[in-house]
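One structure, as structure tokens, below. Some questions next.
Shown here: the complex without one of its protein chains, the others still in place.
Chains here go by letter, A, B and C, matching the order in which they are written, and residues are numbered from 1 within each.
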Amino acid sequence: MSVLVGTETRLCVSGITGSEGSFHTLNNRAYGTNVVSGVTPGKGGQDVEGIPVFNTFHAAVEESGANTAMVFVPPPFAADSILEAADAGIETIIAITEGIPAHDELRVYTQIKRMPGVRLIGPNCPGVLSPGKANVGIIPASFFKEGNVGVMSRSGTLTYQIGNELAQKGFGNSSIVGLGGDPIPGTSFVDVLEMFENDDQTELIVMSGEIGGDAEEVAAEYIAEHVTKPVVGYIAGFTAPPGKTMGHAGAIVSGSKGTAAAKAEALEAKGVRVGRTPTQVAEIAIEILGG
Amino acid sequence: MSVLVGTETRLCVSGITGSEGSFHTLNNRAYGTNVVSGVTPGKGGQDVEGIPVFNTFHAAVEESGANTAMVFVPPPFAADSILEAADAGIETIIAITEGIPAHDELRVYTQIKRMPGVRLIGPNCPGVLSPGKANVGIIPASFFKEGNVGVMSRSGTLTYQIGNELAQKGFGNSSIVGLGGDPIPGTSFVDVLEMFENDDQTELIVMSGEIGGDAEEVAAEYIAEHVTKPVVGYIAGFTAPPGKTMGHAGAIVSGSKGTAAAKAEALEAKGVRVGRTPTQVAEIAIEILGG
Amino acid sequence: MDLLEYQGKQLFARHEIPVPSGIPARTVDEAVAAAEKIGYPCVVKAQVKIGGRGKAGGVKVAANAEEAGEYADAILGMDIKGFTVHELWIEEASEIEAEYYAAIVFDRSARSALVMLSTQGGMDIEQVSEETPEAIATLHVDPLLGFQPFEARRLAFEAGIDADLIRPIGEFLTKLYDTFIAEEAMLVEVNPVIITPERKVRALDSKVTLDENALFRHKENAELRDPSDEDPQEQMARDRGLTYVKLDGDIGILGNGAGLVMSTLDVVAQYGGSPANFLDAGGGSKADAITSAVEVICSNEKVKAVLFNIFGGITRCDEVANGLIEAFAQAKPTVPFVVRLDGTNDVVGRKILADANLPGVYTASTMNEAAEKVVALAKGETP
Partner (left out) sequence: MDLLEYQGKQLFARHEIPVPSGIPARTVDEAVAAAEKIGYPCVVKAQVKIGGRGKAGGVKVAANAEEAGEYADAILGMDIKGFTVHELWIEEASEIEAEYYAAIVFDRSARSALVMLSTQGGMDIEQVSEETPEAIATLHVDPLLGFQPFEARRLAFEAGIDADLIRPIGEFLTKLYDTFIAEEAMLVEVNPVIITPERKVRALDSKVTLDENALFRHKENAELRDPSDEDPQEQMARDRGLTYVKLDGDIGILGNGAGLVMSTLDVVAQYGGSPANFLDAGGGSKADAITSAVEVICSNEKVKAVLFNIFGGITRCDEVANGLIEAFAQAKPTVPFVVRLDGTNDVVGRKILADANLPGVYTASTMNEAAEKVVALAKGETP
């Protein structure tokens, strides 16, 4: 098995006729992902290298049986596209678009949370790769092979970096999940921890966090209570400049949370080993799983 | 047993310090209803004949353990009060207020539908009476005694009329539920049919409808599929002037539905006997249950 | 509350829905002045709250001032399906390439707003709905999320709108929804939405129904009410906060609660009577409401007898009784009354009434009995 994307994935790409959209769609298809359709309003009836394009997600779902969406449209239109995919009955929506307004993300998150069975990954994320099965997004798949390590990360390129370090040590991956770096991600570490815990293929979970928010602290609590599989952590930003706080209100809300040190400490307090460099993450993985 | 209100009811009244609010609150208490508190912003700390008044529903729930709300505030403030009660954890909200703007009702209905465990009765309804147990609202309880007939109605005074006819024939009631006559009622016939079907005390269900909307038609379908207890119907408005239709759009939406004749026909098609006068309803009840 | 076409268009304009420019007029002189300002050809349109004015001759295109005056003169005062034309709307003539239909209405069944769009505008849309329902694209809106751009697009694609108009029609629908929400309408309907030769979208007509319960939040809309086209009794009832509908019969009816009043009409009809009106004195009817109600009912000269059917819940029977006594003192009705009082404070109410011993007032203990008596009285019989 794998999580979120795999052999069952039937992908519809929103923004398929854009240059980046078509480039990555074709990349994903070349990898073996079952790309069944695309959506570009006004270009219904056309095709992109044989992939049929529809005017609406509703038509795409009805005609092509899509169950997964990849959203590639520019920021002003991305929230609308995500909501459309959800309304049309798409189950897994992977939003790559960077720079979506925060209030749009807030409305989208709140709406989708109320729609049972619909999951949003991202926005501002690199997507999800289940090596050997499907790649949805912009993760350079050639670096990764099938295996037993599940990776989840708030950062895009850092995910590749860590995946690459693991690969160089001989590890393959069940799935690599990019959660995105925006203030309101659709899916959090806790959600993916639950998936990896229930995934037969995954034997070790790597969690790559960064400064800001409290997603890592919340995940630490969750791991202690619900996760039986070993978890290795990484936190970026130990030497990063202190982030801009949002006035006094922001400081009151976040309290002392949010620093890399606090996050690493929270994880270690729950027995999660935290690597200090991507390389060290791979070394810990070897110790746990054997080389 | 009974439905919606009973011996478990712990009532908090919004608008308790108004003249109508206090009058009916004290009436309800005199009947035996467990009135535990009231809410009037700015009058927290006062009391109405010993009933403590709070500034917010949240304080009322916390301090007095209220589980049921009666909303008696004027129309401009009623939607806010209903949402407050729901937010504070009140399970059953009975809104008496007449004249709430339709868009307010739409927002309130949509929000409450998403809050599991919260039920809104009304607005613009006379409330719910479970004779011998509790009375929440403005139904004149002295006309009714405990018994085995469940009554539900879209109209206020017509409910009393029908209940009275039944009482004169010797029937008592499990519960009398006023659903309210507004375009967007919180609870529909179908909801209460399910409650009466599951209520031990109820042996016969009387459903009093009126022209407009399609609640009776929907109920007819539900009765045929899910209700084992006998149901007697009544529809007001056979000779009423044709209601104002909302342009062509309204006619398109409602189609041929909405007339008293169409409603009676829909019910009779599903085997529900429909009385042509309130008196006839009572006569049919005698035939079914025995005098 | 229904608005006249031009009032609806003014509302539309507030929300940036494109409408042809125009000027309202109440006299021939005003109409000609308006036409001169707008230029020719212009359209002289009867302003009445009923459809079918075109076929009735209430819409004419004027080519010059003379014609404008002639048509204004012909249309002002015209009777269209029982509605007298008191006002005109002089509008610039529009070039029309296509006619669409768009509406947003409160859908009671679904408990949400329904948006409708069709390319079959300009004709009888109800017929389209019956014969080719698939020609009307419909969509329910989540009131908390609001009408989304993708929903507008989807409607436009499903209605089969031309590709170049998907975006402008979507924007049109979005603004129509903005109007629906911001003005708290029960209905906004545009038939036809026109497409000009320049491929611009415009609302050529408007039908707007506002929520009366929400007018307290819309002072400027509350002022749009036009009492001139209301029945004098209905106007009087409205002024006094009563729900009154005039009917054809001779038995005046008053009750508290719409359901009970409708039931009363039914029962009176079953006893062979013919109601003169529907009057709901409302919940918590006070003495002065009763006085007003009696005045309204008796101001209809057809009324031969009156039935008071009160079942008190929030209404208190003692208040009703006192109100009736006051009404008799003030309005001195000359027709007989049958009064049935039950419910809250009924014993006190009945006693008050008995003590007052009003002339021509009969009592009844049930609704059926009351109906029977009032039907007899209306026929000149003694019950």
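A few remarks follow.
Heads up, the rule we're going with is that a residue touches a chain if its C-beta (ideal position, glycine included) is under 8 Å from a C-beta of that chain, and two chains touch if they have at least 3 such contacts.
This is a predicted model, so every value here is computed, not measured.
The omitted chain makes contact with just one of the residues A:Gly6, A:Pro52, A:Gly122 or A:Gly156: A:Gly156.
For the chain left out of this panel, the touching residue among B:Glu20, B:Asp87, B:Glu146 or B:Glu203 is B:Asp87. One of A:Gly6, A:Gly150 or A:Gly237 touches the chain omitted from the figure, and that residue is A:Gly237. Panel shows chain B; residues 41-42, 44, 55-59, 77, 80-81, 83-84, 87, 107, 111 of it touch the chain omitted from the view. As for the chain not pictured, it touches chain C at residues 144-145. The missing chain lies against chain A, touching residues 20, 24, 75-76, 96, 98-104, 106-107, 109-111, 126, 138-140, 143, 153-161, 164, 181, 183-184, 208, 210-214, 218, 234, 236-241, 246-254, 257, 260, 276-279.
Definition applied: only the chains that are shown with their structure count from here on.
Summarising the inter-chain layout, the chain whose CA centre lies farthest from the centre of chain A is C. Here the CA centre of chain A is 48 Å from the CA centre of chain B.
Separating the centre of chain B from that of chain C, both taken as means of CA atoms, is a distance of 27 Å. Among the residues of chain A, none is in touch with two or more other chains. Not a single residue position of chain C touches two or more of the other chains.
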